[in-house]
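Below is one structure, written out as structure tokens; the observations come after it.
All protein chains but one are shown in place.
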């Protein structure tokens, strides 16, 4: 089936089998391998993307269902100015270890901050409860999302830390 | 893991969908939110030859109050009801229940119509809609019809909808007074199906007596169940500690749980009793104010 959709701001047209899951379409047809697969039963959230602005599990949506939709993946977080503050915060606060859940958690965190820019710890924990992390115990993920929230609100310390500067310096897009 | 191959159809009108269901009968399966169906297809526990995706049918979206009911379109996502501020006063049980369904990602995709039509014994919406004495509206070859919740769940994963019928909406009666609702659920972990769940709906008359009472039970039987004994007993009474104690003992009598990995039948029954007691006490405080009780 022919589908047309916008992925990270760019229009893509593809011909896909109806049974192809959105996650596999992103990974295999488009080479966007930041979206990961961690389970068969819609439990882990490693495949989280934004579908028309809503965070969903892309392993439980057919690619044909995304026809005409706007999809944002982890690869779409980084802007012309470098890393998104949420990405920087995950780096600074050690919000990741093996990195496999990270893209999904970032997308859930991004969606959460879109709808609730100043979430409490409880709201963050609830907001990312569709994403399983086996490494971090969530403490630093929560910290990172709070830090990103503060950054985005401009409430962060005006003088960026050394590591934040490094992040900014290395955060330029290479393409 | 991938589903078996299937033919995919995405009608944009209800009429078109009904026509497709007619044509393909048993081969066709409706795809709504897909949060239960697609995992079952991936595990190859379900392998429908044809999927009829109703997500493009705008007439199935949204809600409005009409002729004594709140009519909630079948395609309404759980998260929409979780966040519908305008429904909180009159239909508090909707948001109370929605927030307990799976996780935020599933709630962004899953729909109320799909959830009810799936007829899982642990359906959170099943319990809530039983408590609200709702009806499911379906459409098929014989046109539209309304099915009272009491008749809707036939057996595990089986509803009163014909193979060729599509659930189009849920009709929740407008409350006739001050309303409160609670959904109490215990899980093995966040986002899990319930060990036991209890939805409670109470409307008070102006004299402070119970004008409407609804109890819906999930994960404690082959289908979600209604706590009829408790409802009948509560009508016309005030929410005193004694009444609440009596009612909470009646709720488990309408449950039919089994021993399984989530706990024994005796445990689940007792949790329902505890939930009824806690939920009603909370509702009493909310509707009658602190200190009024007793």
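Think of it as A and B in the order they're written, each chain with its own count starting at 1.
Please note the rule applied: a contact is a pair of C-beta atoms (placed from the backbone, for glycine too) under 8 Å apart; a residue touches a chain by one contact, two chains touch by 3 or more.
Methods note: contacts and distances are computed from a predicted model.
Its record in UniProt calls the unshown chain "Carbon-monoxide dehydrogenase large subunit", which is the match among "Ger(X)C family spore germination protein", "Heme exporter protein A", "RNA polymerase sigma factor" or "Carbon-monoxide dehydrogenase large subunit". Considering A:22, A:66, A:111 or A:141, the position touching the chain not shown turns out to be A:141 (whole complex). Of the residues in chain A, those that touch the hidden partner chain are 17, 19, 24, 27-28, 32-41, 43-44, 46, 73-75, 77-78, 83, 87, 90-94, 96-103, 106, 121, 124-126, 128-142, 161-163, 166-167, 170.
Counting over the whole complex, chain B has residues 1-2, 4-5, 43-44, 103, 186, 188-192, 195, 261-264, 266-267, 270-271, 274, 277-278 touching the chain that is not drawn.
Keep in mind that, in the parts below, only the chains that are shown with their structure count from here on.
Annotation: 31 Å between the Cα-based centres of chain A and chain B.
Taken in their complex, chain A has these residues touching chain B: 1, 17-21, 24, 40-43, 45, 48, 51, 54-57, 59-62, 64-65, 67, 108, 126-127, 129-131.
Residues 1-8, 10, 31, 34-35, 38-39, 42-43, 51, 53, 55, 79, 102-106, 108-109, 190-191 of chain B touch chain A in their complex.
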